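Here the complex is missing a single protein chain, while all its other protein chains stay put.
For chain A:
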Amino acid sequence: MAMPAQHPTAEWHAMQDIFYRKHRIYQMQWAGLDLSKFRVAAASFGGPIALLRDDRQLLEAGSAPLLDSAIHVYAASGKSIGKIEYDGLHIAGFSWNTREELICVQEDGNVRVFSLSGQEPVSFSLGPEAKEKGIVACRFWDQGLVAMTSEYKFIYVNDIGEPKPRLLADAHITEMPYSWAIVPPHLTLSHHVEVLVSTGRTVLAVDAAGFQDQLLDQGPYTQISVSPNGRLVALCSGYGRIQVVSIDFQRSFSEFNHETNEELVDIVWCGNDAVVVSFASEAVLVGPFGDALSFPHDTPVHLVQELDGVRMFNSSIHEFLFKVSNDSKSVFQIGSTSASALLFDALDSIRTHSSRADEIVRSIRDEMPQAVDTCIAAAGAEPIVEYQQALLRAASMGKSFLPIYNGDKLVDMCRSLRVINSLVSYNVGIPVSLMQFQSLPFEEWIARLLNRNLHQLALRMCQYMEAPSDQVYIHWACAKIRASTLDDDALYRVLRERLDGLQPGAPSTGTCAISSYVDVAEVADKCGYKRLAIKLLQHEPRAANQVPLLISMGQEETAMDAAIRSGDADLVYFVIFHLFKAMPLGDFFQVIGRTSVASRLFEKYCIELGAPVLEDYYFQDDAFAKSAQLILVENLGERDVAKLVANLKVALKILNNDKSCVLESKAMDVQIRLLQTQQQLEYDMSGEQFVGLSLNETLAKCLAKGNYSRASKLRNEYKVPERRYYWVKLHALVQRRDWAELARLANARKSPIGYRPFVDECVAALQYQEAAKYIQRCEPGERASMYLRIGFFREAAQAAAQIKDIDMLRQIHVSVRDPSLQTDIGQQIEQLVNRS
């Protein structure tokens, strides 16, 4: 087997001691297409190329098929993979995001987002400013964009998934900038997007907070480009002057003057230290030290910036320009004597059964592990399949000379390369390097295949990489439904045939369960297969996911059930609000009323929001007690007594409908009367406030003001129980220090609460003399300790002696300070002790 004639180094171009390699990936399959008639947007990661007819260009008659206003989508190999019908509105700018969605910003400020298959665009507006003034240009990053209005103001959107257009600070630009670029948020210090605008002879840095003039004087700059790591900026001025400066414009790193009279078309970064500039007939790579390599082309090339290099394509060829890695250099560089180069050579010798092979291997010896690793890494960096194979074989051979070597690296590399090579193939047309492949999760690559409807390949790749394949099945099922002409049941059978055995919990065989039936059901519903959608939904494990679709399908009751089952109150609210909007109020009440969960959540929402609709709901529901409570709560802040009374009367009337609310009715009735009484009291005792007090407080206040007769009247009027009345009055009188009245209260009749409270209240008010009066009237057993508490030792001793409480006497004996009294008590104790 002979090596192909083209050795890798044939594609190398030296720049000092660095090599750049320009590898031809494809011969473009769109042969003959005149790219100059189109506006072009090419996605990175080997993504698709969108062509839109440039209406500023004249078109020859007869170039028929591309006259339409549609956006034509090609794979990177030039194979047509789709067409997005576009209804002719002027597009100010368009670009692909990392999910391979095409974002189109129209001149009228509307943004539309198309998936690769061109269906159901998402759209939103950039706001009134954009609509009024119009958009003239756009720049994009991952999920965000910045648009420039015709008045040179900048509108930015951080996430097109949740578009919140905002204006950057007004930099007072009055004429069309020569060029502008954005610094995406993840590269700025502030973590917010910034814009660099070339205007006049300088550059302005604009962000949301303000703008800063970078005070340059060599402008105007026709192109600005920010390096992938955000540290450097490349500026182009005049015809071929390229300058690289730090992002803060403080330091200049290199300058390069290209002798040409062609106009500079485009500039992108190749890695973080070199830029590629395209002119009409050549592309020039400018290195870190101002050296340059020129690559002539017969028609102008379009540049696509990748993580590890630059892709360049024109109407006939597609090339990848990248820096040669150290590993490749080590193996292939002419005259290299590194271990890896030797190992690679040894492979040839073995093939020719030469004994030199053994010699070479011997000479490598200690460096073998490194040589093997280098060969594997070089294979990863190698775009030519034959050389990949040769390198891997060399590695494999070298490995066999090693006693211990973990082969995982080799196996992983083989697998990755196999997947990459099938992605790169003309059929698929995703030219991707190992580094790019590894920087996106595997599912992303599967998703790209699915975008192109390559289900078979995607499934095989999943199986090959032992990755879950349910996204493939889901996508397949959706595509199947879209393309189907069968009826619901037949289609269901077809789908189940494939999806069966993929149920969660089924014995796993490397593949896995399909996790979401909702996506499939949704497509079924959209395509008019309603019955199929419902059937599919029954398989969905997540209640939460079923709800929105069930609602959109008009299955409200099932949706409510599913929402409640999910245990998520928020989801129930989702259903409630939908019903609230979709139904006449009466029907809504009925539906809500059927499930207590929903009705209670609805009530809570209304109460919290103070929504008047709740009144109607309670009314319809005959919820009398709740209606009355609602009125009560609503009137808590009502200061106008007449109004309050009127409203409470309404509540009372409602309450009377409910026989189980006797206590509530009574309390409400009392309150209405009380309010009226309080109003009268305020009238009679001007300057005092009564309204708002409780019944007991009202009583207490009358008493505190010495209005005993009025209190007594209140007591009768409101049938205040005796004991309560005594307590309130007692407390009030002690507070008021009205001892005469207190005595009257105590003497009027036997106290229903006993006399102990009289003592306690007086003691609490530190009125010991008064307290002593009432101690006499307490139970004999309690008296001694009460006297003791207020320090009436003599009386305490007497009381204790009376009931012959020796322990108490001893306690008093200890506390007494008066010596004579102490002696007396001592004697009493002795007497009692002797007697017993």
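Keep in mind that, in the parts below, contacts are C-beta pairs under 8 Å (C-beta built on N, C-alpha and C of every residue); 3 or more make two chains touch, one makes a residue touch a chain; residues count from 1.
Please note the rule applied: contacts and distances are computed from a predicted model.
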item: Per UniProt, the name of the complex member that is left out, chosen from "N-acetyltransferase domain-containing protein", "Vacuolar protein-sorting-associated protein 33", "Signal peptidase subunit 3" or "Exosome complex component RRP45"; value: "Vacuolar protein-sorting-associated protein 33"
item: Contact with the hidden chain (one of A:405, A:605, A:708 or A:739); value: A:605
item: Options A:15, A:122, A:208 or A:645, residue touching the unrepresented chain; value: A:208
item: Residue among A:326, A:620, A:680 or A:694 that touches the chain left out of view; value: A:694
item: Candidate in contact with the missing chain, chosen from A:292, A:440 or A:670; value: A:670
item: Where the missing chain touches chain A, by residue; value: 164, 190-192, 208-209, 441, 443, 468, 470-471, 504-505, 508, 512-513, 515-516, 541-543, 561, 564-571, 573-574, 577, 595-597, 600-601, 603-605, 608-609, 625, 629, 632-633, 636-637, 660, 663-664, 666-668, 670-671, 674, 692-697, 718, 720-721, 723-724, 726-728, 731, 753-754, 757, 760
